[in-house]
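What follows is a short report on a single structure.
Let's look at subunit A:
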Amino acid sequence: MIDWQPLLLTLKLSLITTAVLFFIAVPFAYWLAYSRFKIKAIFEAVVSLPLVLPPSVLGFYLLLAFSPANAFGKFLDHYFNVRLVFTFPGLVVASVLYSLPFMVHPIKSGLKNLSPSLKEAAYTLGKSRFTTLTRILLPNIRPALLTGIVLSFAHTIGEFGVVLMIGGNIPAETRVASLAIYDEVQAMNYHVANMYSLILFTFSFIILLAVYLFNHHFSKADPLQ
Partner candidate 1 sequence: MNTIPGKIFHIITEDNISLVKVKAGDIIFTSIVLDTPGTSPYLSNGNSVSVNFKETEVIIAKTWPLEISVQNRVQCVIKNITHGKILCQVDLVAGEFNIQSVITNNACQQLNLNAGDKVVALIKTNEVSLSYND
Partner candidate 2 sequence: MIKFKAHKKLSSSTGPSQLDVAFELEQGKLLTIYGSSGAGKTTILRIIAGLTRAESGYVEANNEAWFNSAKNINLPAAKRSVGLVFQDFALFPNLTIRENLEFALQKGDDKKLLDELLELMELQQLQHMKPGILSGGQKQRVALARAIVRKPAILLLDEPLSALDDAMRYKLQDMIIKVHRNYKLTTILVSHHLPEIYRLSDEVICLEKGLIQKQGKPSVVFTEQKISGKFKVTGEIIEIIPADIVFIVSVLCANEIIKVVATASEVKELRTGQKVMVASKAFNPVIIKLGDS
């Protein structure tokens, strides 16, 4: 029988990361989509970095930053008594940064593709920016939101380099499924590695399939999308 712990940990990490990411990415994507601020290009580049950098590079710098031996890590340790290296919260922070483009990009392009008159119409009907965002803009980019959520979720499931660098490989704390597979392969337990892999494979395939089916149905049902 396989150890379910790593799979549950992966699930927990993915869910928490996706939830945190959603609430960070919506205002951020809104800003990127509508701001006329010139330096926004810098932020766009930073958001996209995880797409091109090896995960180990990101993990390495986060490890340095979070380490209690360095300024930021010391500050967190000293004032908040929070330690992010080799802990689950550290894993969440790293995953959020790592999956940021997967959530921000679909939401940003969703917002940009909406006719600007929708937003303006809501304003002229006396509605605030917040009401306009929650009642008009977000409901009309549902496919983009769903894409962002699912891609971030699936991407977090598949993380390896970052979690290895920042989390170590501590059972029940930071040993997620992808690390467990690696360990089992190292230990020549191909059968267990295969079980983990098959579960991740099937699970990922099913959620992606569900998204594409849903988005396809959605765009058919509503010609305005």
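Criterion applied: all candidates are chains of the complex that A comes from, given by their letters.
Going forward, a residue touches a chain if its C-beta (ideal position, glycine included) is under 8 Å from a C-beta of that chain, and two chains touch if they have at least 3 such contacts; residues count from 1.
None of the values given here were measured: they were computed from a predicted structure.
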Candidate from this complex that touches subunit A, chosen among 1 or 2: 2
Complex interface listing, subunit A residues touching candidate 2: 115, 117-118, 120-128, 135-136, 139-140, 142, 222-225
